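Right, subunit A next:
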Amino acid sequence: MGEAVAFYTIAAFILGFAVLVVTARETVHSVLFLVLDFLFVAALYVLLGAEFLAVIQILVYAGGIVVLYLFVVMLVNLKRPPEAYQDPQRHGRVGLLLALAVLAELVAIAMWTSGTPTTPMPAAQAFPVTGNTEVVGWLLYTRYLIPFEIASVLLLVAMIGAIVLAKREL
Partner candidate 1 sequence: MADEAHVPKAAPAEGPSEPPPPAETPAPAYLAGLEAAVPGSVTALSYYVGDWTAIVQAEQIVAAATYVRDASDASFDLCSDLTAVDWPLRAERFDVVYCLYSTRLRHRVRLKVRAADGQPVPSVTGVWPGANWFEREVYDMFGIVFDGHPDLRRILMPEDWQGYPQRKDYPLEGPGELLMENPIDWLTLQQAREQADIE
Partner candidate 2 sequence: MIDSFVVPLLKILVVLNATLVGVTYMILLERKVIAWAQSRLGPMRVGPYGVLQPVADALKLMIKEDITPVRADKWVFTAAPIIAMVPALIVYAVIPFGPEVSLFGRPVTLYVTDVNVGLLYIVSVASVGVYGIILAGWSSNSKYPLLASLRASAQLISYEVAVTLTLVSVILVAGSLSMVSIVRAQESGHVWFAFLQPMAFVIFFIGGLAETNRAPFDMPEAEQELTGGFHTEYSGMRFALFFLAEYANMIVVSSVATTLFLGGWLRPFPNVAFLSFLGIIPSWAWFLLKSFGFLYVFIWIRATLPRYRYDQLMRLGWKVLIPLAIINLVVTAIVKVMVH
């Protein structure tokens, strides 16, 4: 019971802040609401018993990535007149269609997963390690090794790209 109350409260906060992120007038406020959103997502993880994920969520997203967002938002002069943002190639309808497609997909996934009860992970026998952190590590390096490595390569490419962009004169 208590868990359900906590879940719905946190979920409400997450959704509320998400709306505020989109509607805030000042860009910096948007970013701040995003941080709060991430913090509540982290709380959700704690609720699920995944402390490691929660902490990583804060460390990487709230503490790292959003700081960079904030950087960009503060540095780029966003106080120019609204005409500067008029995009002649803007296709409102296509955007709407895409959004609807994503929504449909999410609903479909939700329907499907709620229909088939998830099989509990045969944790006890499969993992030679115990504890939240260790299990995450074990999974990453066994079952999800290929996706993990692909993600690493992707990040490496992104990093090189960033360096190339920043150091144009080299």
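Behind the choice of candidates: all candidates are chains of the complex that A comes from, given by their letters.
FYI, contacts are C-beta pairs under 8 Å (C-beta built on N, C-alpha and C of every residue); 3 or more make two chains touch, one makes a residue touch a chain; residues count from 1.
Here the structure is a predicted model, which means the values were calculated and not measured.
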Considering only the touch criterion given at the top, point me to the candidate in 1 or 2 that touches subunit A in this complex. 2
What part of subunit A is in contact with candidate 2 in the complex they form? 26, 28-29, 32, 35, 39, 51-52, 55-56, 58-59, 62-64, 67-68, 70-71, 74-75, 131-133
